[in-house]
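The next block holds one structure in the form of structure tokens; read it before the comments.
Complex shown without one protein chain; remaining protein chains in place.
Up next is chain A:
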Amino acid sequence: MTHSNKDTAPTAWAKTLKTLAMGLLASTAIASGAQAQEVNFWYHFDNADNPMSALVEKFEAENPGITVNAENVPWNSYYDQLYTSIVAGTGPDAALVKLNAQPRLIEMEALEPLDAWINGWGGKAEVQDNLFTLTAAADGSHYYLPVQYVVLYLYYRTDMFQELGLTPPTTCDEFRDAAKALTRDTDGDGHTDVYGFGFRGGKGGHDHWASLTLARDGVGFGKGELTSEAGVAGTQFVLDLFQKDKVFPPSAPNDGFKEIIGAFQGGQTAMTIHHIGSSAGMVEALGDKVSAVPVPECGGGHWTSFGDESTAVFSAAQDKEAAWKWISFLSSPINNAEFNKATGQLPVTKTDSANWDGHAARFVDATVASLPFAELLPNTSETADFANTVWPVAMQRALIGEISATEMNAEIDALYNK
């Protein structure tokens, strides 16, 4: 027995060492294999129970050897982190990106052209016709692959409108009258408790201002257009709604997404502007007391924001082919529907659009009715500054009376027309 023990001990050690060595070798091989076929993907979802892990699992099963590390980056600092990480060389291989970031990313030479892949891709014909045109860069190349879209429209409280015998506004004048009527003290304590319109004065609120300003004849971001009489009248209209008519909640200058949505769902506002992405939450809070129509026509024109979201492969990606496979997977039928069910936006593929039941019909109708006049902000590098810093500060200062409508529009005009 003793002899046998002595004899077997080294054998057992040898076996253990051999197993360890083989394990190490195998794990090194796996690690190096994964290194070569790894896709680091950044996205931003508000929805806590997002299906990204299910989509990743499905993709990895269909594409053995490719590992996707999908990271949900908080929206508020999404672009700050993206730009800095790209420069630091620690950026993702692919990411969810908006069109207003495209000129800046191109200037940074951070994007990989997708034209060759898109042209050879079987799913190209599945993507809705105008989306490739909308998402093309200024030079006509494609760096973005559409993955979802929305169009901004006007939410309104059907019960409040019915109570006051109002119809949803179709023009700015009707909008103003309705907002004034809806701003009231409903519980008789002498304090206003419902405001006509929830205006987003903080970051991201340029869509509200734009619908009420850029719709006007001859108003856009070209030289002198915003500083024209019509341009100033548009901004002044917004300021009057707050300062004279007092139809925005007093917190409007600082209000962001969660404030305008919270106030509307809580009954503190009767109208606001957002998109179909928030419709599920609206219905959950308000049931059939909420509906939507296109934003009002103002000063002879109609303008609403086309809210896009695409995916892109970065030029510094470690495996561009694998990154392309992953983003094209997200824009393919069924996967695209799953993706959009989580984000609450609309799918870009024809098959998924035809079978779409992710939203109540009235919100889809309002979106479709808004599409003909939906526009994008200028496809230039200045748009990132406009959306992130210039507009929020100028709008807030104008709302609190520090600068006039003319001065605010002049600041934006100066940004775009240096």
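Operating definition for what follows: contacts are C-beta pairs under 8 Å (C-beta built on N, C-alpha and C of every residue); 3 or more make two chains touch, one makes a residue touch a chain; residues count from 1.
Here, contacts and distances are computed from a predicted model.
Name of the non-displayed chain as stated in its UniProt record, restricted to "GXGXG motif protein", "Carbon monoxide dehydrogenase", "Inner membrane ABC transporter permease protein YcjO" or "Putative cytochrome c4": "Inner membrane ABC transporter permease protein YcjO". Looking at A:Ser53, A:Asn69, A:Thr84 or A:Thr186, the residue that reaches the missing chain in the full complex is A:Thr84. Across the entire complex, the residue among A:Gln37, A:Gln128, A:Gln243 or A:Gln268 in touch with the chain not shown is A:Gln268.
For the options A:Gln37, A:Gln128, A:Thr192 or A:Ser404, the residue in contact with the chain missing from this view is A:Thr192. Think of the hidden chain as still there; on chain A it touches residues 80, 83-84, 87, 104-105, 107-108, 190-192, 201-203, 249-255, 263, 266, 268, 381, 384-385, 388-389, 392-393, 396-397, 399-400, 402.
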